[in-house]
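My structure is below; once you've seen it, I'll send some questions.
A single protein chain has been omitted; all remaining protein chains appear in their positions.
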Amino acid sequence: MGTKKITIEPVTRIEGHAKVTIHLKEDGDVERAYLHINEFRGFEKFCEGRMYFELPSIMPRICGICPVSHHLASAKTCDQLVGAEPPRPASLLRELMHMGQIVQSHGMHFFELAGPDLLLGFDANPATRNVVGLIQANPALALKAVALRKFGQEIIKTLGGRKVHPSFAVPGGVNKALRPAERDGILAGLKDAMLTTRLGIDLIKDWTTRNRQDVERFAVFPSGYFGLTTPQGSLELYQGECRLVDRQGNLLEQFPASRYLDYIAEHVEDWSYLKFPYYKKMGFPQGAYRVGPLGRLNVADQIDTPEAHAEFKIFKGLNGGRPVEHTLYYHYARLIETLFALERIEILLNDPDILSTDIVNTKKTMQREAVGVIEAPRGTLFHHYRINENGQVEKVNLIVSTGHNNWAMNMAVDSVARTYISGQRVHEGLLNRVEAAVRAYDPCLSCSTHALGQMPILIDIVDSSGTTVETLRRD
Amino acid sequence: MVNLTIDGQEVSVSEGTTVLRAAQAAGITIPTLCDHKHLSPFGGCRMCLVEVEGSRTLQPSCTLPAGNKMVVLTNTPRVREAHTFVLTLLFSERNHFCMYCPVSGGDCELQNAAYGEGMTHWPLEPNWQPYAVDASNPNFVLDNNRCILCRRCIRACGELVGNFTLGVEERGASTLVIADLGIPLGESTCINCGTCVQVCPTGAIIDRASAYMGREKDMTHVLSTCPTCSIGCGIDMVVRDNHLLRVDGVWNAAISEGLLCEQGRFEPLKETRERITTPLVRKDGTLKAATWDEALGAVTERLKPLSGTNGKGAGGIEPIAAMASTRLTAEALHDFEQLFGHKLHAGIVTSTETGTRPAGMAATSPQGSLDALKTSDCVVVVGADLTNQQQVAGFFIKRRLGSDSGGMKLVVIDSGENRLAALAHYALKPIKDGDFELVMGLTAAVVKTRLAKGPAPHSDLSRYTAEATFERTGVTPETLATVAQDIAGAQRPVFVYGSSIAGGETGRMAKALIDLAALTGAQTPPIGALGQANSLAASRYTLDKPFTLQDQQVVFLALGDEKITPALLQKLDSRAELKIRPFLVVQASYVSPVTAMADVVLPVEMWVEQEGHFVNLEGRLLDVRRGLTPPAEVWSNTKALESIAARLGTPLDKEWQEELAL
Partner (left out) sequence: MAKPTISTDWLAGCAGCEMSLLDIDERIVKVAELVEIRSTPITDLKEPDLNGVDVGILTGAVNNTTNQEVAHRMRSRCKTLVALGDCAVFGGVVAMRNFFKLDDALRRAYVEAESNDGESKVPSSPELARPVEVRALGEEVKVDVNVPGCPPDADVIFYVLSELAQGRKPVLKGDTLQWQ
């Protein structure tokens, strides 16, 4: 038998459409593994000709998981197009909505998507290795997880009228003020959300301790890291400066989002609709870096909220002060950020300006081009628009969170495949580990497939002549 | 009367009523898309099809006259099937992306119609043909993708506004709504009144300022009166979280009947001035934030010594000059007049419109009625370019100049530029500023026709012969005679005068027009198309003295949200040359060069915040309602004025209606 190819399609429990192919050498060792992002949608093109003020409503349709991030990144870009800085209360409310989004997205990812792997085991029966199985195995925990996600979603609905694809941010501000009863309603749920997040942190710490071997060899590789921080280098998810560090943690660049084209370029591979962003000065793939919770905690010097900062100090010690390279620590980083988001929610809700009705700046001085940035749950999100003199869109360019991690996901898949599939008979639990490597990045392939899309698993073993000699199914 | 049965219900309507209107009168809903109660029936969308007993095919109820003993069914399976079919075709023709459309979820009549029929999907696929988006207008966007070709916008533009900008380019399914002959709206004859935005049933014409600014359920609607000019159009202030999102016309408002001009509809949303949110008092040369107590104290400290002088100060100069904006409510203007006129006996108590209205004329009651324009057969406009002032009155005239004019004649007399002249049957442009001469010549010529239905004026017309008029105005005797013939022969002539008559002539011009109106048997006195919202009230409070500063000790300006004109600034700048620098108190909403030179600034409400009344140019009392809550330290104009009076120990009476001659 010649070389074999293993296909995992779709990759499940991630948001979007992808498949993995693993090419094996004759001896059964992995030659190379690929993560194919299998869909193209074309937002960059079809927004052309639309009005700039429609974009905060069109762009969220890139992704139903982090619609708030696209909504806000778009509105932030539009703020600059109309030359109107949002009043402080509007920025607070936008950040509040964004923190709701971080909580719901991170919470869902940890408990409902990654949770089955961590809590039921990579080798559990695939028919029950899911959120329903989790409910059956541990209903109390599952309901807490549901409640955590609901807490985040309710914040979004309170401000934006609905949980998915809300309408809230507008150029120069937001379209609704927060009422006192609404604030109190959110505050009332904060304690439980905090407890559940704490529970998650205990779970992941316990899990990583018990599975140290997995953690240490599961998709561990060096890379650069990228994320927003405050000017003082603190973790920042709503607005800040772009910061890039190398594999040792040394600061390579710190720059405002408006200059992203000077620092970041995107590489296209023939086998994926998802592009590969990289640090321009180093080229591809040497300049590839990681974003998202791991990336952000690796670029940050501290966290400005006490509970999250306490965990952050533990996190920083995991790799002797150097950036944490372990893919599975994404889960820990994600929960630290959830803690941060909850603490921010409390701070925001207690800000005297949060109930203000000074929520929109309508004094416009139109500009023709602008770049907006935000830290979406999965990483840094850039929106870049150019409009004509009437406000119609001429050009849209997007670099989405998951895109930044494209190279890393491929590295992770390749690394896991090499670790777990060397010359052995291929069995389902190993394949799920490959998927888990992808899943750790919590890829939002809906986002990525603004230009792309989809993940379901079917394994074809193909000989060197291209003939399928064996098919493994996962049902 | 016609008696018919609709869905088993006996309905009685007057002859000529359509089945649709008869059903509506009886409280029966027939879905429609192209119908609009203020527009002529079009019969284009076919949503309103009904079953009529004895008729083989379904009939469009919007164009079908109700007939005696007619039996109509509006909700049969056949009718409902037709609704779904009509909607299916509409959705297949263009590109309706509800998910990001600003009118989705309440405001879209197309979406609501589909919901009404329980449509869960489009049975026919759209053809995915893209249509042009015209974003060249500064106030709204025309997106032909969402257009259902109901032609409401086109009918509104012609039938209501009389602008006839919008039309269609007929190309079957690709028929487009276009401006003029297919040029961008921004380069067209469009006057940006936005009536098309208000009638559009879908998101095809959307307002830039309010798009996405709030959800319908979070909005409140406050009905009030437009503060822009003296017509007093009804406005619906759409408010959310103490922000004004949009201004709509009110369809059942007296006079304006839903119409607004660009100034009334869109300009309020473009306010960029900086708000004054706290009283300011000048200390050591600079204005510093102060409490109301401090600020009022500083004002009354200056006024108190002057309150006993009965108007005469040192050197015979009356020590106080006071001016109020004609955008303030009648209640505020009355307080102002009471305080500065009756209590402080200020030398100058006037308004920002001093000289605009003919002296002594304002008190004349009744004033001309704007409704008369809607039925007149001959309108004579003198010195008023109704395309940029009192525009809605211009709409009433322009809309009757189309094919359905009913034979109305328009005469425009203006020695200056007047864009209405281009539309007039007779555009008379007298030379040598001879407007008055021409009106007198015309009066003489009308008398000469012997067709006049009213009394000849007492004034001596002998010097206004046709020849002399030609000499003085350049208008030939032949033209004069022809115009006079039309005016004299008119059954319902209406005369309108404006402010572009050279200042000093307004009074005698108004008098001349009153005479001419009487002569021609006009049912309404001349309409004075002049001034801002409360211009007439200010006149009736006799706030009409010239504002010429001499050596006053205190100057008090109750400016409200008035935009500062160069003329006003110039008058105030001249203070620098005065021997005594007067103490300047400015009661205003926004920061301006005037507040910058003030000694005390009192922050007061702007138009959306104030409540009270306006008196429009007809002398009609109109409600002004509060749409927004002012910032904490901003007071109403009345509260500010009454507090000053109270501190001076001279409380004001509240009989603001007495002098208005309502």
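We just call them A and B in the order they show up, numbering each chain from 1.
Methods note: a residue touches a chain if its C-beta (ideal position, glycine included) is under 8 Å from a C-beta of that chain, and two chains touch if they have at least 3 such contacts.
On a predicted model such as this, the values are computed, not experimentally measured, just so you know.
*Asks:* Among A:E39, A:D79 or A:E375, choose the residue that contacts the chain missing from this document, as touch is defined above.
*Replies:* For the chain that is not drawn, the touching residue is A:E39.
*Asks:* Using the definition of touch stated at the top, determine which of A:R88, A:R162 or A:R183 touches the missing chain.
*Replies:* Reading the full complex, the residue touching the unseen chain is A:R162.
*Asks:* Which residue among A:R129, A:K176 or A:R378 touches the omitted chain?
*Replies:* A:R129
*Asks:* If the hidden chain were put back, which of B:S104, B:Q198, B:T352 or B:T595 would touch it?
*Replies:* B:S104
*Asks:* Looking at the full complex, which residue from A:I65, A:L141 or A:L159 touches the chain that isn't shown here?
*Replies:* A:I65
*Asks:* Which residues does chain B use to touch the chain missing from this display?
*Replies:* 95, 97-101, 104-105, 111, 114-115, 118, 120-122, 125-126, 128, 130
*Asks:* For chain A, which positions touch the chain that isn't shown here?
*Replies:* Within chain A, the residues touching the omitted chain are 9-10, 12-13, 15-17, 19, 21, 34, 36, 38-42, 44-48, 58, 60-65, 67, 108, 112-113, 116, 126-127, 129-132, 135-136, 139, 143, 146-147, 149-150, 153, 162-165, 260-261, 264-273, 275, 277, 284, 384, 395, 397, 399, 432, 444, 446, 449, 451, 453-458, 473-475.
The working rule: only the chains that are shown with their structure count from here on.
*Asks:* Chain A to chain B: how many Å between their CA centres?
*Replies:* Distance between chain centres, rounded to whole Å: 53 Å.
*Asks:* State the interface residues of chain B toward chain A in the complex, per the touch definition above.
*Replies:* Touch residues, chain B against chain A: 99-100, 102, 130, 133, 135-136, 141, 186, 208-209, 211-215, 218, 240-243, 269, 271-272.
*Asks:* Using the touch definition from the top, list the residues of chain A that touch chain B in their complex.
*Replies:* Checking each residue of chain A against chain B gives 49-51, 53-54, 56-58, 61, 161, 165, 167, 170, 175-177, 357, 359-360, 362-363, 390-392.
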